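All protein chains but one are shown in place.
The block that comes next holds chain A.
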Amino acid sequence: MLVFVTVGSTRFDALVQTAISEQVLDALHKKGYRRIAIQRGNSDLGMDGGDNGQDLMVFETNGMEVETWKFKTSILSDIQRATLVVSHAGSGTILDALRQGKPMIVVPNPTLLDDHQGELSSRLDALGYLKATTVNNLAVTISAFDPSSLIPFPPFDGSRFRRLIDQEMGYSVSSS
């Protein structure tokens, strides 16, 4: 079973470092995960010797196979092959993972403007679509995580936006 960790297009050192910490890897191992893939963006892994500017790295630790890289054009295939997605609370990543029907744990990045990631994660957690947690509570959340308790995310309905734009640009819009 594979867990996919992503920080999106920015930088989130704390999440990346906690993802390869002993507590988190043990919690994952106990749940049956053996592989972890980490998209780390510009984050610092905090490992001795650093990453030497390398992009892709593969190593084993705490009984887990770790694969990590900086960026990819699309992480959709990584989301698709994952059993669990652990992510920063970026709206794009959240929408991608929820629309693929993947169980998701999000960790807001508190350094971003107005802490907007915090608002979004709390609201979606309260609605039952995912579990929101913090860097310090990640291991505990993983241990207690039950994917079957999550509510499926509704599919995108573009018709409202399409009607709004058609109307705004002066096209005839049928009333329904």
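One rule holds for everything that comes next: contacts are C-beta pairs under 8 Å (C-beta built on N, C-alpha and C of every residue); 3 or more make two chains touch, one makes a residue touch a chain; residues count from 1.
Note that in this section contacts and distances are computed from a predicted model.
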Which of "MIP18 family protein", "UDP-N-acetylglucosamine transferase subunit ALG14", "Ciliary neurotrophic factor" or "Fibronectin type-III domain-containing protein" matches, in UniProt, the chain that is not displayed: "UDP-N-acetylglucosamine transferase subunit ALG14"
On chain A, residues whose C-beta touches the chain left out of the figure: 8-10, 71, 73-74, 90-93, 95-96, 111-114, 116-117, 119-120, 122-123, 156, 158-159, 161-162, 164-165, 167-172
